[in-house]
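Yeah, one chain of the complex is gone here, protein chain that is, but the others are all in their spots.
Presenting subunit A:
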Amino acid sequence: MAEGTPLFKVTIDGRTVEVPAGTTILQAARKIGGEVTPPAMCYYSKLQGSGGKCRTCLVEVSKGSDKDPRPMPKLVASCRTTVMDGMEVKNVTSEKVLDARAGVVEFLLINHPLDCPVCDQAGECHLQDLSYEHGKADTRYEFQRRVFEKHSLGPYIQLHMTRCILCYRCVYTADQLTNKRQHGILDRGDHAEIATYIEKSLENDFIGNVIDVCPVGALTDRTFRFKNRVWFLKPMNAHRECPNCCGKVTLWNRGDEVFRVTARKDEWGEIEDLPDGKTAWICNECRFEKKKTSDWVIEGPREINRHSVISQGHYVNAVVPNETFPEVMGREPRIKLQIHDVSEVNEPDRNISLIEGPAHSDDFKD
């Protein structure tokens, strides 16, 4: 923040926060946290130019600012709208917003294959979270869903175009992180697709990060493909001396076995910043090639504080998100998935962090 940037007061769903001028509504809401924060499928604070596309973060501005209190005529994308002093915003307290968001979720799902049972992203997928929170159980869509061929983009990355929500995050990542972008979006409208230029594989040292930024299971790690479900894995912070990148990663283990390596993600699912303010992107070597615990210095279990099923209470130090929903809405959320209520496989009182070696189904039987 530049010296002397004025602070603006903004009120979101009745809760006030002070943020520097130039902050977006979404970032201000994230400062408050909890249910006040609109969901964001395309915006990614570490990627310049991202956001504005998916429309899940739409909010109602009921008062423009102290100077000009007129409300904004349309819902605005909170990720791309900056706050004004005295602005009042409605997120979950606005009928209009909830209706529009329900619409967006429906639109995102009509052509989605709903193949979560075979999708590696399941459990940490933003679209799953969004659908649980704002979606409906049934569909009004009665047509064949859009299909695309599966593609392997080189040895490391698998593209399932059917699952893509065209958030453009991977395109921005490739643009801003790697020196030669080889993929992009071909065609337009509902027939648009992510493609490499004439099937060229993505061969950049940092291209693996597209897997981490992809909010859905469209880009997944081929070295982890069908190996395990993320909620059976134990995330551990670890690092190594890496000549290419910061070397600070999260290992996803089962016992001593490293199933996959990802960058470290914060509570919004974005890759964390290092102490020097740079984003902790990791290189392909760390991500895909170092699959032995001996490659790494283990720092300890990682706090998972996302609201996904991976965080459902079975990790040491798990931070349960601050539930502001009842406070703001005066009632409990209507739909809240407690994985343990519906599945007996993974019992909440069973702390798999304490299990030595790979967990077996036997471990869950007394």
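As a convention for this text, contacts are C-beta pairs under 8 Å (C-beta built on N, C-alpha and C of every residue); 3 or more make two chains touch, one makes a residue touch a chain; residues count from 1.
Quick note on the criterion: contacts and distances are computed from a predicted model.
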{"item": "Protein name as given in UniProt for the chain not displayed, \"NADH-quinone oxidoreductase subunit F\", \"Amino acid/amide ABC transporter membrane protein 2, HAAT family\", \"ABC transmembrane type-1 domain-containing protein\" or \"Serine/threonine protein kinase\"", "value": "\"NADH-quinone oxidoreductase subunit F\""}
{"item": "Touching the absent chain when the full complex is considered, from A:116, A:185 or A:329", "value": "A:185"}
{"item": "Contacting the left-out chain in the complete assembly, out of A:62, A:111 or A:293", "value": "A:111"}
{"item": "Options A:9, A:80 or A:229, residue touching the unrepresented chain", "value": "A:80"}
{"item": "Residue touching the undisplayed chain, where the options are A:58, A:125 or A:213", "value": "A:58"}
{"item": "Touching residues (missing chain, whole complex) on subunit A", "value": "51-56, 58, 74-75, 77, 80, 99-100, 103-104, 106-108, 110-111, 140-141, 143, 165-166, 168, 184-185, 187-192"}
